[in-house]
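Input: a single structure, listed below in structure tokens.
For subunit A:
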Amino acid sequence: MMPDLGKYAGAVLSSYAVALGLIVVLVALSIWRARRVKAALDLVEKRNKRHG
Partner candidate 1 sequence: MMALLARDLKLAVRAGGGFGLGLAFFLIVTVLVPFGVGPETALLTRIAPGVLWIGALLACLLSLDRILALDWEDGTLDLLATAPLPMEGIVSVKALAHWITTGLPLVLAAPVLGVLLNLAPGGYLWVLVSLAVGTPALSVIGTFGAALTIGLKRGGLLLSLLVLPLYVPTLIFGAEVARRGAEGLEVATPLLLLGGISFGAMALLPFASAAVLRINLR
Partner candidate 2 sequence: MGRYVRFMSLWEYANPVKFIRTTDVVLPWVSVLAVLCLVVGLIWGFFFTPEDYRQGSTVKIIYLHVPAALMAINAWMMMLVASLIWIIRRHHVSALAARAAAPVGAVMTLIALATGALWGQPMWGTWWAWDPRLTSFLILFLFYLGYMALWSAIEDDDTAADLTSILCLVGSVFAVLSRYAVNFWNQGLHQGASLSLDKEENVADVFYFPLLVCIAGFVLLFIALVFLRTQTEIRARRTRALIAREQQG
């Protein structure tokens, strides 16, 4: 299954690890902040509706 990467295996694998890792962190942070901000907004909006 795993292709034989030869003597460059380290370089190739770490490239994939670094790049995918950075992308995952970026996506996770974006989603996490999106959720948090949305929750905060919902709270404020609900409060605004209740008070008129």
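Going forward, contacts are C-beta pairs under 8 Å (C-beta built on N, C-alpha and C of every residue); 3 or more make two chains touch, one makes a residue touch a chain; residues count from 1.
On how the list was made: all candidates are chains of the complex that A comes from, given by their letters.
Bear in mind the structure is a predicted one, so any value in this text is a computation, not a measurement.
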Chain touching subunit A (counting every copy) in this complex, out of 1 or 2: 2
Residues of subunit A touching candidate 2 in the complex: 1, 3-9, 11-12, 14-16, 18-20, 22-23, 26-27, 30-31, 33-34, 37-38, 40-41, 44-45, 47-48
